[in-house]
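For this view, one protein chain was removed and the others were kept in their places.
As written, the chains take the letters A, B and C, and residue 1 is the first residue of each chain.
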Amino acid sequence: MDLNITDEQKALTEAVSGVLARHGNPASNSGVSAEPAAHDPKVWEALVEVGVPALPWSEEDGGVGAGFAELTVAAAEVGKSRIHLPLAETVVAGAIITRTAPDSLRRELIGALAEGSALPVPALDEPMRAWSPTAPTVRAEGSGESWTLTGTKAPVRFAQDATHVVVSADTGSGTGLFLVTDVQAKGESLTFEGTSATLLADGEQAEQALAEALALGGAVLCGEALGAMEEALGRTTEYLRTRKQFGMPLAAFQALTHRAADMYAELELARSAALFAAMVADDDPVDVDAIARCRSVVDRAGKLVGEEAIQMHGGVGVTAEYAVGHLTARLTQIARTWGTPDDRVGELAAAVGGHESISLLG
Amino acid sequence: MDLNITDEQKALTEAVSGVLARHGNPASNSGVSAEPAAHDPKVWEALVEVGVPALPWSEEDGGVGAGFAELTVAAAEVGKSRIHLPLAETVVAGAIITRTAPDSLRRELIGALAEGSALPVPALDEPMRAWSPTAPTVRAEGSGESWTLTGTKAPVRFAQDATHVVVSADTGSGTGLFLVTDVQAKGESLTFEGTSATLLADGEQAEQALAEALALGGAVLCGEALGAMEEALGRTTEYLRTRKQFGMPLAAFQALTHRAADMYAELELARSAALFAAMVADDDPVDVDAIARCRSVVDRAGKLVGEEAIQMHGGVGVTAEYAVGHLTARLTQIARTWGTPDDRVGELAAAVGGHESISLLG
Amino acid sequence: MQRRLSEEDAAFQQKMRTYFTDEFPAELKEKGTNRNDLDPQDIRRSQATLAEAGLAAPGWPVQWGGQDWTSLQKFIWDSEMRAAGVPPPLPFNTSMVGPVIAAFGSEELKERFLPKTLSCEIWWCQGFSEPDAGSDLASLRTTAVKDGDHYVVNGQKIWTTLAQHADWIFALVRTDPNAEKKQRGISFLLIDMKSEGITVRPIKTLDGDVEVNEVFFEDVRVPADQLVGEENKGWDYAKFLLGNERVGVANVGLVKKTLADVKAHAREVTRGDGTLLDDPQVAARFARLEADLMALELTVIRVSGGSKDGKPDPASSILKLRGSELQQDVLELAIDVAGPMAASWDDSVVPQWAADAVPTYLNFRKATIYGGSSEVQRSIIATGILGLKG
Partner (left out) sequence: MQRRLSEEDAAFQQKMRTYFTDEFPAELKEKGTNRNDLDPQDIRRSQATLAEAGLAAPGWPVQWGGQDWTSLQKFIWDSEMRAAGVPPPLPFNTSMVGPVIAAFGSEELKERFLPKTLSCEIWWCQGFSEPDAGSDLASLRTTAVKDGDHYVVNGQKIWTTLAQHADWIFALVRTDPNAEKKQRGISFLLIDMKSEGITVRPIKTLDGDVEVNEVFFEDVRVPADQLVGEENKGWDYAKFLLGNERVGVANVGLVKKTLADVKAHAREVTRGDGTLLDDPQVAARFARLEADLMALELTVIRVSGGSKDGKPDPASSILKLRGSELQQDVLELAIDVAGPMAASWDDSVVPQWAADAVPTYLNFRKATIYGGSSEVQRSIIATGILGLKG
């Protein structure tokens, strides 16, 4: 067990942060709202050039064959930058594909994802339905190679720019995972009306592939949240040092500095969790509960750090033209991606009777 | 709706606090542990003389015919004093009796309770069983006027000095409430081995009587907790004003004073809840959920105020010879009397779908 | 202590309920109570209607349109108004500048401003905060220099809510830069927003909306008879006002309505074979918030509230402190009820309430910042109530 960042990972960090700094045009710079942004193909292309989307996939499939440790440090830079990118989304879609698609399709899709010519994303959520990876209301009909889907998936992040969508649907005998290439999005909503689809997996295999893929996507989100928290805390401490009230810098007010210390403590625990999630993601099979535990730690830290960062900035914290609220917005969203914080605790609670205590070594 | 204390209630407060000051000999004065103390007949007798145990019962039954508003302000003084008294316990037992016993028995028992010659307490808890007012493992056998009980109730607060015990038991067709007069306690444990008992109520009537009685006892506990919190906060602010560290009074440290402000805010919300619980207790039928809601507010305030009071006192806060930890001990216990804080939230959660929002006016 | 309403109060409650439910114009209630969704003209109409019925500002002196009600009756008025979805009167008018003019203004000022303030013929905004005077309000630097029978105002205000719709602004200005204590050199001035030299710059917030603004003053000439009370006494009036404002900001009625709405949504969202409200963890959050809200509501009734003898009641600080936190907790629960839908802010993709969940949550992080931040409230409690002076 080694939680230290290697020199190679540091170099990657710098490369990614350089790319993002050059291409980045976050909402806060132009003073638009913190609404989740649409895909930005230019930034994505630049990241593809540095090899980021290819990191976790095997060389055989067209990836770089690095791992989630690398992807996590890259995701942290994305988190710091406040740019919205389909990093976790492509990981979920890619992981489902690597686990379920036939060899040729897998190589084609992962290769295209790695070189930026394909953008596969998952479509799992449905309106007015609480988070659940299984038992969707979108129906799949057919058999063998011939399936059609009917129903609505929404919201589907990055649907407008997606080239492929991995869709969960009810096959009548359980949850199936399907690949749709004819992506007709209205905003981030996808409505299927007998849309033809390729079955990737169903039953237990589908559920297992989906659970692992979501865990991997969750590990990426942990990395992104870590970067966002670092940036939020850094900006907050800088603000406390420089902003004056009552003739003194805010850093003279112990009620604030002690709360900043709590933010730091939460950040450091979340850092451990995010690095560990990356380690676990590189294992096979993936320990899904271990990553849920990591996300749970990050959820709580993200809430504290994000909310306190705004509070300590006062009025400017809620303005669109100031960065810190955008970081909080993203942290809020990350914690609600593929389940709410309570959902994760609920999942872990359901499994709590199955072990005496948690061993880090798996 | 009027949440103000009347002049009569203020006078009662002073009378009770005078009695307790004269007779009180709290554990912290003699430096013994914070263990829940046994009954102190002398203090109880003095309270009987001021009429406190008689307050909530009708004059017809031998009580004073005042109400829970009066009892609550008296209970607050008990809470401040750190003396352990069976105030809530006798209210639960008495309320079950007034709701279920035949006229003559009711008058006899309530009269004796009011004048101090009887000490009825409830025996509801059983070892290794989570809190539940119903479905006990103590078995009741018999019919009509002839019943026997078998099994163990523990812990039963004040069992050693109780003259009557109101026992919940499984009649085979539900929960029954029984009166036992032959109280053979070993410490605070009561073992029945074919012990004869009088059936007070069973089935729905028993459950309703028990629920209402526990709510009334809960209202008394809210009052006691309110007094304990007031005392804990008062001692804490006094300590912050006088204790010096780093050449300054602790009150110069904003990290502490802001937390003291949070203690105050919680205390004031809890005060509203405790006063409201008393109001609700005077209604008929008793709104059991409303009092659970009040207890829930008091639970959280008690935890914050109790824990912070110790923390701000530092080392002395955990010593037996210092008062503040004893207050925290009592607050900890109050929150776990007839259910844990989570139990109360769980009960309220189960009922949350039954209304759109909460109206104070019932 | 007594829980049930007296016969008189029950009748009062019935009267309020009948008015707000049956008599108040339905079309004004349909748009909801979110100020941003309402047309400014609707807000004016709503308040004018209330004023006509004598229900816009019951806390004011009877002579100026207030009511001689008990605090319980004022509470019933507020509860019934909120429950019926009636857009409440503008707090800038009825809770802020109105009571200040009524308490400290000359008869002339009262006659000139109170009726139009009550009816919303004048829409007021508040000019207190400045870029370098937030929690430390007394550091404000906007100056007002006497020039004959005018003041000439220069400076900048910030976080001015709804300034873009306002007709007038009540502003704290520095009239004596040499005062011994910075609090002593401040005056309370009423300024027409159409005055030459005033510029309003909107500030976009995280939710994309514009509710707050910067207001710039460049050699703005203000007739000296628009000074409230005495020159250099403005700080006292501001403290009086903030005492009133805190009570309003407990916002129990609004939060209760929001919580009920969120619960209704939780009932509609599917989870497994049931609804989200059947989920024990979700239900527990509702149960906790309902208990918290109950305690806050009781405290609003219990703490007499408002300024006393020209001084704010420090106990009212807990209403602002906990009221704003509770509002934020409810809005956070709304996000989790929206669940996956909260990822979209687009009401063509998900229902309006779900699309609003995150932006509203983000925007209302301001609740613990404006009107005296939580930190300011804690300091007021620590010093003013607990006697903890550093």
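As a working rule, contacts are C-beta pairs under 8 Å (C-beta built on N, C-alpha and C of every residue); 3 or more make two chains touch, one makes a residue touch a chain.
What you see is a predicted model; the values in this text were computed from it and never measured.
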Which of B:Val48, B:Val345 or B:Ile358 contacts the chain that the document leaves out: B:Val345
Cross-chain touch to the chain not pictured, restricted to A:Val121, A:Val138, A:Val280 or A:Leu331, is A:Val280
Listed residues B:Glu70, B:Asp125 or B:Asp170, member touching the removed chain: B:Asp125
Which chain C residues touch the hidden chain? 280-281, 284
Residue-wise, where is chain A in contact with the chain that is not depicted? 1-6, 9, 69, 237, 240-241, 248, 251-254, 257-258, 260-262, 264-265, 268-273, 275-276, 278-280, 282-283, 290, 293-294, 296-297, 345-346, 348-353, 356-358, 360-362
Residues belonging to chain B that touch the chain removed from view: 31-36, 124-132, 135, 154-155, 157, 186-189, 244-247, 253, 255-256, 307, 310-311, 314-315, 317-321, 325-326, 328-329, 332-333, 336-338, 340-342, 345-346
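In the analysis below, only the chains that are shown with their structure count from here on.
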Mind checking the centre-to-centre distance between chain A and chain B? Centres are C-alpha means, answer in whole Å. 49
Give the residues of chain C that touch two or more other chains, as numbers and ranges in rising order. 375, 378
Taking each residue of chain B in turn, which ones touch at least two of the other chains? 253-254, 257-258
